[in-house]
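Just one protein chain is left out here, and the rest sit where they should.
Our next item is subunit A:
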Amino acid sequence: MALPSQGASPSAIEGSPRTFAKEHQRPQNTFSGCSRITDYEVLGKLGEGTFGEVHRARSRKTGAVVALKKILMHNEKDGFPITALREIKLLKLLSHPNVLKLEEMAVEHHQKSTDKRKRAIMYMVTPYMDHDLSGLLENPSVTFTEPQIKCYLLQLLEGLRYLHDNHILHRDMKAANLLINNQGILQIADFGLARHYDEEVPRAGHGGGEARRDYTTLVVTRWYRPPELLLHLRKYTTAIDVWGVGCVFGEMLIGKPILSGDSDANQLKIIFDLVGTPTDDTMPGWRSLPGAEGLNFRPQPSSLSQRFRDYGSGAISLLRELLKLDWKKRINAIDALEHPYFKNDPLPARAGDIPTFEESHELDRRKFRGQKAAPPPAPKGGTVGTGPGGWGGESNGNQGFGDRDSYGHRPHQNGSRYPADGNGAYRNSQPQETRRPPAWRRDDRPDNRPDTRLPPRPPPVDHVGVWTDTGRPIQDGYRDRDRLPRSRAGGGIGSGGVGGGGARSDVDTYIPTYGPDAGRRDDRARDDRRRRDDRDDRDDRRRDRGGRIDYDDRRKGSGDDRSRNSRTRSRSRSPIRDRGRASMERDRDVYRR
């Protein structure tokens, strides 16, 4: 033993525990423990949005202004939330000027003695950043100059190169996750979906390379999700983050998100509108991707240079590289940094030369939006495990921003990231299963209050039906899936399987049922009766269906709807509580992959 061991012990026993504790406080350096929240002077809440509670605070030790992000402990069954643990572990390993630094963890103990048994509250301490890019772009008084855009983009690419070089996939690249301070420094934040990348890191001139193993495709916010993910490529690479950079770049040029699809199918459509439909040349192998099955569209060329013609050929050229359909050839961060765009006039601004702006946070903005499109109150008892407002299925606003607030409530482990406050950004990292069944949330409401909510608006129909010519609808994720419970009479849920062979099942299953569904909604009693009936004659219907070809069946209209409906219902028998928990379990599994 390297340490003196003789005679040290007995003396230490003397003295009270308190003096002992004082003498043995944790050293501040090396692996020290968490600091206390009292080490910080809280300056006020920054926001309460997707991130949970974020406070601005000043360190009493260093005087530095920091952001304190509270880690909410919603589901204590499994102890400290795994997603938060992962994020913290990753952040602790990272150190780069363009990656948000996790300074430390701070702990807040409950003051009252009665609360002593409660868990302490943990905060992640990061440097305070004045803006996030999304908020900044929405600020009408802010316009970006080209040198400024180049400056931010360079920093973004530097940060991303570092991440990829260290085998990390960010998997949630988007403007809202890019923080900017008044020194003009941009930092990549939010590593809640990040994971270790098991493949070779990108090399100069070799694009994103190839992946050998499968990863979950339920990542990346839709507007920034690359086409290969929308088509369910599981062996994806660092190129998925690069696509996000392309989206962010375009967003900086135009001032708003460039690819704001309202469903996965729609997202694909507008991607192809912008960069052209895939061919074996522009996206080799796309046909064999699971999501491409049954996909059909009229070939069209890229409209990218047309749409971005105001921003010069350099910008267009780089954007085209970043938004390349072929994920194997998509430029990587190393090469993008060398792109002529950054070497031509006007040259990138220096970070310090960028003018300062009034604080703008995406979370404030979202809070504001949340008010505009506040979701109806949560049904009692229907929120176990998902937090208040957890009905993924209600679309209550316009199809734009307000609406997006209404999906993406997943039963998240780490509530701090996505509190179900009704303003949650949609984070499409949820397994399909968990998002699908919200039918029960309404049907099994314990209090049986009449449902007074307005029926949701129908979805835009301009694109549906174009994208599928077999009975299998595009594995359309999030929005459509979310909307399913609404169309419970129409059985959007079962439509994929039921309509096998029938064309345009997405059109058919939704539209005709919209009316009856909306009508019925106000009539709980009738609804209930019908439910019982359905159960009784379900078998008959099944037999019925067997003999028919599908489009016939479809024409049957509401009758068919009811049978599907019944099935939907039968799936929702399990008690709310269990379902919430089960979905959480599944949710977690996704993260483990």
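Criterion: a residue touches a chain if its C-beta (ideal position, glycine included) is under 8 Å from a C-beta of that chain, and two chains touch if they have at least 3 such contacts; residues count from 1.
Here is the rule we use: contacts and distances are computed from a predicted model.
Missing chain, UniProt protein name, picked from "Cyclin-like protein", "Dynein axonemal intermediate chain 1", "p34-cdc2 protein" or "NADH dehydrogenase [ubiquinone] 1 alpha subcomplex subunit 13": "Cyclin-like protein". From the options A:Ala120, A:Ile254 or A:Ile270, the residue with contact to the unseen chain in the full assembly is A:Ala120. Residue A:Arg86 is the one among A:Arg56, A:Lys70 or A:Arg86 that touches the chain not shown. Touching the missing chain, out of A:Ser32, A:Thr62, A:Thr279 or A:Thr356, is residue A:Ser32. Residue in contact with the omitted chain (choice from A:Val107, A:Ile254 or A:Leu337): A:Val107. Listed for subunit A, the residues touching the missing chain in the whole complex are 1-5, 8-10, 12-14, 17, 20-21, 23-24, 26-27, 29-34, 76, 78-80, 82, 85-86, 88-89, 92-95, 104-105, 107, 116-117, 119-120, 122, 166, 592.
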